[in-house]
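Remarks on the structure that follows.
What you see is the complex with one protein chain gone and the rest in place.
For reference, chains read A, B and C in written order, and residue numbers begin at 1 within each chain.
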Amino acid sequence: MNTRFLGATKILARWSDVSPQRRDGLFVIALALVCFLALTPGLSGEGTSIPHMQLIGLMAAMVVAAVGLNLVSGFAGLISLGQGAMYAVGAYVFGYLSLKGELPTLLAVPITLIVCAVVGVVVALGTARLRGPQFTMITLVLAVLVHKVLVEWPELGAASGYPNTLQHQTGLLPEATVLGFSFVPPLFGGEFASVLVLVLVLTVVALVLYRNLSLSSWGRSLRAVGESDMLASHLGVHVFQRKVAALGITSALGGLGGIFYALLFAHLQPESFDVFFSITILLAVILGGSGTVIGPAVGAVIVVWLERSEVLDGVTELQRQYLSDQWYLSTPGIIGLILIAALFILPRGVVGTISDFAAKRTRRNLTQLTAPPLPTEPLSPSSFLAVNVDEAETRTLLEVAGATKHFGGLLAVNRVDLRVGPGSIHGVIGPNGAGKSSLANLVSGAYRPDSGSILLDGVDIAGRRPDQIARKGLARTFQTPQLFSSATALENVKAGFADTGQLSWWRAALKPRAQYRREVELERMATALLRRVGLLDEAYVLAGSLAYGKARALEIARALASQPKVLILDEPAAGLNSTEVMELGRLLTDLRADGLGMILVEHHMDLISTVADEVTCLAQGTVIAHGTASDVLSDESVMAVYLGAADSPPAESLTEGSQG
Amino acid sequence: MSLIVEDVSSGYGRATVIESINVELAPGRISAVIGSNGAGKSTLARTVCGLLTCRSGSIILDGKPVQKLSAAQRARAGIVMVPEGRRLFAKLTVAENIRMGSYAAAGRGKASTQHVETLLDAFPIIRDRWSQRAGHLSGGEQQMVALTRAVASAPKYLLLDEPSLGLSPKLTQEVFRLIQLIADETNAGIFLIEQMADDALGLAQHANVLEQGLITISGPADELRTSPDVRAAYLGKIH
Amino acid sequence: MEIVVSGLAAGGLFALVAQGFVLTFLTTNTLNFALGEFMVVAAFLALAISSWGWLPSAGKIVFVIAVVGVLGAWTYRLIVLPFSSGHNDTRWLLSTVGLSFIIINMTTNGEGVLRQPLNYGGMDEVVEFLGVRLPSQQGLIAVTAVLVTIALVMVTRMTGLGTRMRAVSEDAEAASLMGISSKRIGMIAYGLAMSVVALAGVLWAAEVGVSPQLGEPLLVGAFAAGIIGGLTSLWGPLLGGGIYGLVTAAVGESAGVMWGEVSGLLIVLAVLMFRPEGLLGRRVDVKL
Partner (left out) sequence: MHTRWMVPTLATMLIASACGSSGSESSSSADSDATIGVIGPKTGPAPQFYQDTQRGIELATPIIEERYGLELDFVYADDAGSPEGASRAVQKLLNEDDVDAIFGPPTSAPALQIAEVIARSQRPYLLVSASNADLVPTAGDKNFAFRTQWAGPVLNDVNSQVVFSDVDGKKPVVGIAYAADAFGQAAVAQYQELGKELGVEVVGESMQPGATDFTAGAKRLRDAGVNSVFFNFTSGSDIATVTRDMKVVGFDPPRKTTTSNVLANYRELSKPDEWEGLKFVEREDLNSPNFRKVLDAYRSAYGEEPQLPTVVYNVFSALDAYGQGLKAGGADREAVRDAIESAHTVEVEGSTYDTPFAPGDGEFYDADISKWHVMGFDDTPEGNIVTDGTVADCTTRGC
C-alpha cells in the first residue's frame, strides 16, 4: 500500500522543491502539451475527427466557464446559477460584433469580455450584499430572463437563431480571422479545424491567469469571504468591492466560454443556453472540486465528456435491458443523479478528495522534505511588528473613551473607558454577558458604537469598517478560531498579510517578477511567524487537522502577519489545557516585549494575573473595577459579581430579551 | 433512583472542554455546580441533556444509560434543562411556551399540570402575562416562565444553567425562591449550574466546583461556602 | 375589473404552489427546487389510479395527496437534511435540483411529453364572476388557495403541531429540550408542503392535462409569489400570488404575453434586491 504512495510522495516533494517560476513554467508547458495531444486526432482534418474536435472545443469552453464560476461559487461561497447566462451573453455579443459589426476577432474578443465583465459588475452591485439562497435565486431569475430575451429579440434572430438565412442570408458566423489568417470551425470535413488552436491558446492563457489569481493573496481574500464576511473584513478585505470584482471576472470567463462556442459552431440557438446548462456548469465545479484551484477544470472535462460521448447512452441502454424499458434515466436524469451522488460521495470533488488523500498519506514526509530554506537567524521581531520599541513608551496606542452600545433595550456596553499603551497587555474580565466580547467587537469595528470615541494611534476609528480599522493597524482573534481548515497552516498565516486586502486582481493575475519576489517574502515572513508561535513543524499540516491549542496559536500568528500595533485576543485560553495556557502566556509576554499593545479578553484568572499589566472588570456592560490584576481580583465588587455576594452593584436587569 | 454522570468528557470541535466528570444526583435534592465562566459549566449541562455528545463516559438515568439518546429523547425520558439565557420562544405567548414544555411530559402529564398550577399560584405574575408574547417579558419574568415551562415537562431531573444570568440580586433571590419551591413540589433532582457561588451554595445541599473543565472540589454545600479554595477557583490562586 | 379578477384567479394557482416553498422555508430554512416535479408526480399518480372505479374522485385525490406527502417527507430526510447543516450550507439547493432533473427525465422517458387528459378532479364550465368569465377550475383553485392558507394559519396558530413548528423554526435547539425532534418536524413540514403541492398538481392537471412539463412553467410564478410575499409568512403567497398574477395579466394584456412574464420576473428581482425577506417576511438578521 504505502509503496504506491511513495511515488506520489516523491512527486509532491519534488514539486514543492521546484522554484515558483519554474513551477508555473512547467504548468504552462504541461497545459500546452495536453492541448497539442488533444488536437492530434484532428490534424488530418478527416470528417471522422470532427466530433472529437467539437468535443475538445466544448471542453475548453466549459473549462473556462467553470473555473470562472469557481471564483464566486467555490472560493467566495456565492452559489450562482447565472453562469450559463453569461456564457450566452458572451456568445451572442461576440457573434453580433463579428457578423453585424464586422469586427476582426482580435477586437471582438476583448470587447465581448469587457461587456460581460460590466454585466457581471452591474449584477454584483445589486446582489453582492445577499447571501445563500437569495443570491442563488437572483442569478436563477437572471438566467431565465436572458433566455427569454434571446428567444424573443428579433435583432438577434430570436428563436430562429443567430444568424439565420431568413434574416441574415447566412446560417453561419464568419470565420475568425487573426492578422489575415482565418480559422476554420470543426463543422465540415476535409480541413483541419484550425479554430481549435485559437480556442486552446486562449484557454491556456485564461487558465494561467486564473491559476495565478486563485493562488495569490487576492485568491486568499476570496476564500476568506467564503469563510465569513466578518473574518474577511477583519483581515483588511473590503468585502463588497471584492465580491463585485470577483463577479466581474467570473462573468468575463463565462463570456469567454460563450465566445468559444460561437467560434466552434458558428451558429447560436437560444435553446442551447437554458437554465439546465447553467446547472451543468455548476455541476462541473462541484464534481471537480469546488474551491480547489484546478478541480473545476477537471470537472468540466468530465461533465462534457459524459454528456457528449456515448457513455451515458450506454448506461441508458443497460437500464432498459436490465431494469425497466419504460422507467429509466437518460442523460439529463443521470446528470441529476451524478449531481446528488457527488454531493454524497465526493463532497470535496474529485480533485479535492484526491489531494486530501495525498496530503494525509504524505504529510510527514512533506514537512521534512519540503520545508523551504528557513531563515536560519531568528527573524527580528521589529521586522514584522510595526511598532518601534524605543519610542514605544511615549504614546497611547489605543484609547477607548465613553464607548456605548445598545441592543434593543439592552445596554451591552455602557460608557467604557480603556487605554492600551505600546508593549502592554490590558486584561478585560467579567461574568457572562458582561459585554466583554461586545467591547472587542466595538473596537475591531464589527459593531458601530452608539457614542464614544475610539482612537487607534491617535486616529479616531469609531464607526469605521473592520477592514479600514485593520489597515490602520488593529488585528484580532475570535472566540472560536476561524481558520481555513482545508489549507495548510502556512497558507493560513499568509492570508493574514496586508496584501490580502490590498493586492489588485490584475497584478495578481499577471504576476509580474516583483510579485514572485513578494510571494517569496511572504513565505519567509509566514515561516518566521510560525516559528514564533511554535508551529514550524506543522507548517504544511492542514489547519483543519491541528490540535485545538495549536489552532489558536495559528490564529494569533495570522493576526500578527498584518503587522498590527494593537492585538485583540478574545478568550485565547478557552479550551486550552494548563500547559498550553503556560505557552500562551509566554508568547504574549514575548509579544509585549516587541512593543505590541494587546487587549486580552479572558476568563482564565491565572493567565490574567500572570500577564496583564492592567485589568478592567466589566459587569452589565459597565466598568466596575480597573487597576492592576491583584487590585481588581481582590476588589469587593468584583468578588460580588463573580461570587454573588448580597451587596453586588445595582445591575439594570428588567430589560427585555435575553443575552444567551 | 438517581442520575449518574460517569467520567464524562466533552467539548466543541477539536476542543475538549470538560474531562472525566463524575457527579451524581438523587431525586428531590439540589446539587450545585459552580465555577467561573469558561470553566465548562455550560458544556457539562449541554452534555448531560444531550445537546452535546459525550466523547467518553456514560450518563445513567435511573439505571438506564442514556448517553446515546438525542436531546429530545432525553427530555421525554425526564432529563429537562433550562438553558443559559432562558431561550424562550419569543414569538410564542407565555401560555404556548408553557404548553411546549408539556409535550415532553409524555405519560407524566397529570402530575406536571398540578405542579404548574402550584407555581402559578405562588407566582401570580406569570398568570398576568399569560397571553403575552414571551419576547416582551422582562429578564426575571422570562426566567420564571422558563422554569415553569421546564416543570411542565414533568422532569425527573432538572438542569438549570445560570438561572441568575443578567438578573439583579433581588430578582436572583426571587428566582432562587422559585427553584426551592420546584424542588419541594416536584420531587425532581436539580443540578443548579451557577456562577453566583454564594447564592447557589445557599440553596444546594451538595456542590461541585468546576475549574478548567475538571471538578476540583466536591462536598456538602455549607462546607464549601467557607472554603477559601472556592474563591481561588474564581479569582486565581496568585494572591 | 376583468384584469383584476382574472389576474387574481391566475395568482391563486401560484399562491397554492408557493405555499410549498413557504412551509418548508419557515420550519427548515430550505426550499424544494423540485417543487414543480412533485406536481408532475402527483398528476401522473392521479392518472395511474384514474381507473380505480371503486374509489370516488375525492378519495383518489386524497390518496394522491397522502402518497406525495410521504414522498416529500422522505425527500427531506434523505436529500435535504444531510445537506442543510448550518446557515451557510446551501447544498440542499443542488440536491433538490438534481432530484427535479431525475423526475422530469424519468417521467418523460416513461410516459412521453404529450399531454394526457385527466378525467376527474376538474370542472370545465366557464363561470361568470363579477361579470368576468373565468374557467371554473381556475376559480376553484383560487378558492382552494385561500382556504388552504387559512387552514394552514389555523393549524399553526391553534394546534400543538403548529406551535411545535413555530417553535422549531424559531429555535430548534431549545425545542429539542422540550422533547421535540426538529428532524421529525422538518419531515412533517415537507410532507404537508408537498401535499399542498400535490393538490395543486392534480387540480391543474385536471384542467390542462398530465405531462412532465406540468410544473415547469408554474415554478417561476410560484417562486415569484413566494419571494414577493415573503418566504417566512404563510399569508405571503396569497399576497405575492395576487400581485404577480395582477401584474403579469395587466402587462400581458397591454404589452403582450411575453412582456407580462418579463415584468413578473423584474418584480422578483426588485423585491430580492431591496427587500430580500419579501413584503410580509421578517428580516433574518445575520449573527456574528
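Details
Methods note: contacts are C-beta pairs under 8 Å (C-beta built on N, C-alpha and C of every residue); 3 or more make two chains touch, one makes a residue touch a chain.
Nothing here was measured: the structure is a model prediction, and the numbers come from that model.
Counting contacts over the entire complex, the absent chain touches A, C. Only one residue in the set A:143, A:232, A:300 or A:334 touches the chain that does not appear here, and it is A:334. Shown as candidates are A:37, A:179 or A:345; the residue that touches the absent chain is A:345. Note on the undisplayed chain: of the listed residues A:40, A:177 or A:309, the one touching it is A:309.
Remark: the residues of chain A touching the chain excluded from display are 46-48, 50-51, 54, 151-152, 154, 158-161, 164-166, 170-172, 187-189, 265-267, 269, 271-272, 308-318, 330-331, 334, 337-338, 340-341, 344-345. Mapped onto chain C, the footprint of the missing chain covers residues 2, 6, 10, 78-79, 82, 108-109, 112-117, 124, 126, 133-135, 204, 207-209, 211, 213-214, 216-218, 248-249, 252-253, 256-258, 260-261.
Keep this in mind: only the chains that are shown with their structure count from here on.
Taken together, the chain C residues at the contact with chain B in this complex read 160, 163-164, 166-167, 170-171, 173-181. Residues of chain B that touch chain A in their complex: 11-17, 36-39, 83-88, 90, 135-140, 142, 162, 164-169, 171-172, 194-200, 212, 230-231, 234-239. Of all the residues in chain C, the ones that touch chain A in their complex are 31, 79, 82-83, 87-88, 90-91, 93-95, 97-102, 104-106, 109-110, 220, 223, 227, 258, 261-262, 265-266, 268-269, 272-273, 276, 286, 288.
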